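With one protein chain removed, the remaining protein chains of the complex are shown where they sit.
Letters A, B and C name the chains as they come in the text, with residue numbers starting at 1 for each one.
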Amino acid sequence: MSAYTAAELMTINAARLLRDHDVVFVGVGLPNLACNLAQRTHAPNLVLVYEAGVIGARPSRLPLSIGDPTLVSGAASVCSMYDIFSLYLQRGLIDVGFLGGAQIDRFGNINATVIGDYFHPKVRLPGSGGSMEIAAWANRCYIITPHQKRRFPERVDFRTSAGFLSGRAERIASGVRGGGPQAVVTDLGILEPDESGELILTALHPGVTVEQVQANTGWPLRVAANLRTTEPPTDEELRILREELDPQGIYIR
Amino acid sequence: MSAYTAAELMTINAARLLRDHDVVFVGVGLPNLACNLAQRTHAPNLVLVYEAGVIGARPSRLPLSIGDPTLVSGAASVCSMYDIFSLYLQRGLIDVGFLGGAQIDRFGNINATVIGDYFHPKVRLPGSGGSMEIAAWANRCYIITPHQKRRFPERVDFRTSAGFLSGRAERIASGVRGGGPQAVVTDLGILEPDESGELILTALHPGVTVEQVQANTGWPLRVAANLRTTEPPTDEELRILREELDPQGIYIR
Amino acid sequence: MPSDKRCSLTEAIAEFVHDGDCVYAAGFTHLIPFAAAHEIIRQGRRNLVLARATPDLIYEQMIAAGCARKLIFSYMGNPGVGSLRIVRAEIEAGRLEWEEYSHFGMISRLQAGAAGLPFMPMNPTAAGDLERVNPNYRRLQDPYTGREVVVVPPLNPDVAIIHVQRADRRGNAHIWGIIGEQKEAAFAARHVILTAEEIVEEEVIRSDPNRTLIPEFVVDAVCHVPYCAHPSYTQGYYDRDNAFYLTWDKLSESREAVLAWLEEWVFGVKDRQEYWQKLGEETHQRLAVKPRWSAPINYGDY
Partner (left out) sequence: MPSDKRCSLTEAIAEFVHDGDCVYAAGFTHLIPFAAAHEIIRQGRRNLVLARATPDLIYEQMIAAGCARKLIFSYMGNPGVGSLRIVRAEIEAGRLEWEEYSHFGMISRLQAGAAGLPFMPMNPTAAGDLERVNPNYRRLQDPYTGREVVVVPPLNPDVAIIHVQRADRRGNAHIWGIIGEQKEAAFAARHVILTAEEIVEEEVIRSDPNRTLIPEFVVDAVCHVPYCAHPSYTQGYYDRDNAFYLTWDKLSESREAVLAWLEEWVFGVKDRQEYWQKLGEETHQRLAVKPRWSAPINYGDY
């Protein structure tokens, strides 16, 4: 079982970042797999919250959209969208948010809106959805994304959601409650913010070199003094992903 | 059945002011009786809304408080207090509000808060409850109260809820959406606002004189040119009140 | 936070209600947690700030027992009966601080507190005098039309006490009937004590997630307290004891009679179970209610 896909590698490393009893704002796809994996391994008391208004979901099949009916049947609670964003997220009850986007920049700011000029878009992307508020108000945010140069520019074309803005001091001065992005998990390794809020390389996946990561990053990437190598996916993690969570390989292939 | 009590007289005259399909913010006591009477006579499609968050109540016994469980069982809808005051009242869906208070002044302003100085009260009253917003935002307001001089001062000690303030022009300038008090139903007759917003005597109950009303009013009361006499309670109205709505005579005795 | 939060009401009050705390015992005419108030009285808490839209008899009793220094409210009456004689006397005598709103102002404060907002806007009411005497009411200009709106600041009680029909041991709770400000109070508060008529298996709660108004992770303690709400009521479980509200109106004419009542019915009993037994069979039967069931719904086995 030692071979694994890039998606499996990212999912497993993201799962390991979650702590037992965390309340997580989940998206579908890899974040959903990561949360369910964490729940079945080291974090049995993880609470899954979906922006559709579902709290404490226990899906009995792999949810294929953020509003899949399997999220509702057997959940602990369902509330309105206004309530999920105000009473839960804005109030500060969400420990962890997952984010994604077409571009992530040096300070963890995310673009999910547009490539090129906003009013004359070259590529029009889906837009914020919940991410503008998740990035601001969740205690910790994690980003899962494949590591490609076009996805990691020095500056995003459009700041859909806040990382550390131009640096950690600016985020703190802005008064937003959340701690900002804590880690970017890619298929090459893990980036984390330093004291200034700049994303630096803190871990490599087994077999990956610093040069590979730099070649796929759009700014001069700094490397942590204590750069580590991530533990390879265990057989048990891979088994749960492949046999229990995504047996048809919809997301992990 | 021709004899009737002051409470019966007020209730019946208040009921007659309601129109079919009106959505009414009901209080307990006489307003509740008036609404139920109207529903069983000329306004079968009256919608009863209670500030406790009950919509379309069909109480099978006389409710003894604003939150009586009989209001809930069989109602059309129940919502939160925040919703009833925002989505219904503030949004402008309420046609009629009933108000009461210890003092009602020349311009229909109401005091339900304090007699004497607010910070050193001579008599501390219950306070606004829902009435501050009902008086401002319901399309029409009705007041039911016994006619006594101390209840009808020239100016209220404390303006808990707005009538026409110092006159209709001031209310209009304030921008509040509701039309203000449309009638004060007492045990002597009915007062209604004129063009200036001043309450004037527009109807006497059978057998009551203008002098009696003036003697029980704290300002020089003007009398409408077309002063009318109210129709006496009918046998049918009295029968419904006594036999169906308040057989124990809790409110109407 | 543990997954099983069940404890006795005595333990919950001891742990989460402290002298000087701002307490919100929720429930608009329905589900009023009288048993929790009695336990607070028994444990001798002092200098509490008591917040509730309608103080009702629950705060009248706590104020008579000397637990409170201040009242935050929007309607102070014995509902459907008359005035709160003790509270009124304390205020008229200058012995009790108070802070006052309309219902909508009070509930908007909770909504702001629950939503994590610095204020909630409301349309103006033109009444003016309550805004004048309470500096917590402020005004803002609407940036779209230039018109004025009224705003109130958040209310974030130290502890909210929420009575519910049924909850699981983690604190996920179903509420029906009048829901008042239960949800807003729970989300606004720093700690939540849940009292429940029934503790049920998680499967019962999860069979109807749309009914869950309070989720486990805002809840600190789950206490099984049948008949917690008497003389108020719990929809579907027992009726409001209107006779008690009428009796209180007479009894509270005398402070001595109130203190004697507290002696007998609060200090004289160990807990709600003893209180309920002491009420006796006649009262139990008078307040019993015949069932009227909801039409079930199908969530689908996805």
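The rule is short, and it goes like this: a residue touches a chain if its C-beta (ideal position, glycine included) is under 8 Å from a C-beta of that chain, and two chains touch if they have at least 3 such contacts.
Since we're looking at a predicted model, the values are computed, not measured.
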* Give the residue, chosen from C:G66, C:G82, C:P153 or C:P226, that touches the chain omitted from the document. => C:P153
* Asked: Thinking of the whole complex, not just what is shown, which of B:A76, B:V123, B:A169 or B:A215 touches the missing chain?
  -> B:A76
* To do: Quickly run down the residues of chain B that touch the omitted chain.
  => 21, 23, 45, 47, 54-56, 58, 60-61, 68-70, 72-78, 86-87, 90-93, 177
* Asked: Which parts of chain A are in contact with the chain that was left out?
  -> 28-29, 51-54, 64-69, 71-74, 78-82, 85-86, 89-90, 109, 113, 118-133, 135-137, 158-162, 165, 171, 174-177
* Touch residues of chain C, complete complex, unshown partner -> 116-123, 138-140, 142-145, 147, 149, 151, 153, 165, 174, 176-177, 179, 204, 207-208, 210-211, 235-237, 239, 289-302
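By definition in this document, only the chains that are shown with their structure count from here on.
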* Labels of chains that are neighbours to chain A and to chain C -> none
* Structure fact -> Ranked by contact pairs, first place goes to B-C
* When you take the mean of every protein CA atom shown, which chain's own CA mean is nearest to it? -> C
* Averaging each chain's C-alpha atoms to get its centre, pick out the one most distant from chain A. => B
* If you average the Cα atoms of chain A and of chain C to get two centres, how far apart are those centres in Å? -> 40
* Distance-wise, how many Å sit between the C-alpha centres of chain B and chain C, to the nearest whole number? -> 28
* Structure fact -> Contacts with two or more other chains occur in chain A at residues none
* **Contacts with 2+ other chains: residues of chain C** => 183
